[in-house]
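Complex shown without one protein chain; remaining protein chains in place.
Moving on to chain A:
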Amino acid sequence: MNWRLSCILACWLPLAAHAVEVDPVPSVMWAFYHKQLLADAPFVFDARVKLLAPPFAEDARQVPLEIDARAFKGHVVRILAWAELNPLPKIVDFQPKEGVLPWLALRIRIEQATPLRAAVLTDDGIWHVGSALIDAAGGGCTAPSVVRSQPGWEEHLGEVLGGRYPRGEFSRVRVQVAHPMDNGLVSGIPEFFINHGQLRGQDDQVLAELELFPAVSENPNLAFDIEAPGPTRLVLRDNSGNEFDAAIP
């Protein structure tokens, strides 16, 4: 650790009792990802970023993941999540704006037991890293698509199921999008996945930007907590240029 980072940490530690210097999960890849994805920027391992996943993957193709950075509400610039030992590690890059809580739930594929990370960039330039460890029998990234085994799946591409669920101060918006999210690892099937999304509120102002990667499960399930009043639009685009549009009343 360089001296500048140490200084920043030293200043931070009294403020952030939850921040720990020691990696809370056994990882052989942290330094690599710190450089690769966070460009060696200042960071703390921080238990206030809750990365909630089951201790083991019952279905390695559909592993539920919840990223909760509400402890930093109002200061979150970006949330980046990845699965360290996945062949395609990146999961999501989420940028909630005014009116969207720094919280996200989705389902992912994992190829083997792995540390999971959610790095939350706050407006002071520090990455707060939440961690979890998940066990798995494995194979979630290379298993044949369930969607593609259903005849006529192309007809349903981009269909969105979902709803809005009032939660008092905010409302939960959930969607499930029909899409195979092909990651290119299954023989003979090239990458074909939803790579971009935008949540828009009244007057079409952007509430959140979302970049998705093919570690996200097929038929992606996404959930957001939104303070802004409805209706909400979710605009999605895949890497073949298809656009999908959903209106959540």
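The criterion applied here is as follows: contacts are C-beta pairs under 8 Å (C-beta built on N, C-alpha and C of every residue); 3 or more make two chains touch, one makes a residue touch a chain; residues count from 1.
Here, contacts and distances are computed from a predicted model.
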item: Listed names "Phenylalanine--tRNA ligase beta subunit", "ABC transporter permease", "Quinoprotein relay system zinc metallohydrolase 1" or "cytochrome-c oxidase", matching UniProt entry of the absent chain; value: "Quinoprotein relay system zinc metallohydrolase 1"
item: Options A:Pro64, A:Pro87 or A:Gly184, residue touching the unrepresented chain; value: A:Pro64
item: Residue of A:Pro54, A:Gly125, A:Pro190 or A:Pro229 touching the missing chain in the full complex; value: A:Pro54
item: Hidden-chain contact residue, picked from the options A:Leu85, A:Val175, A:Leu199 or A:Val216; value: A:Val175
item: Where the missing chain touches chain A, by residue; value: 52-56, 58-59, 62, 64-66, 105, 107, 137, 158-165, 167, 172, 174-176, 221, 223, 234, 244-248
